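Of the protein chains in this complex, all but one are displayed in their positions.
Coming up: chain A.
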Amino acid sequence: MATVTEQEILDGLGEIIEEIVGIPAAEVTPEKNFIDDLDIDSLSMVEIAVAAQDKFGVEIPDDELRNLKTVKDVIGFVQNLSAKA
């Protein structure tokens, strides 16, 4: 997956979050913080990360997961990795 757009990642992440924690995908916008704005707990973040790995075909190590605090962080991380792939 050479060129995955920011919008594609945002949409994909929205779908995952809606399915796993029930927050409507439309509320998942780039500036949102997972804990402070979306009220997602740490165990759910693990599930979301695993689902995101499956969806975008990138590995998100546990050490990195800790640094991904906002939706924008995940978009950047996935784009960065898929550009290298």
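Points worth noting:
Operating definition for what follows: a contact is a pair of C-beta atoms (placed from the backbone, for glycine too) under 8 Å apart; a residue touches a chain by one contact, two chains touch by 3 or more; residues count from 1.
Definition applied: contacts and distances are computed from a predicted model.
For the chain of the complex excluded from view, the name given in UniProt is "3-oxoacyl-[acyl-carrier-protein] synthase 2" [choices: "(2Fe-2S)-binding protein", "3-oxoacyl-[acyl-carrier-protein] synthase 2", "Aspartyl/glutamyl-tRNA(Asn/Gln) amidotransferase subunit C" or "4Fe-4S ferredoxin-type domain-containing protein"]. Contact between chain A and the absent chain runs through residues 18-22, 43-44, 46-47, 50.
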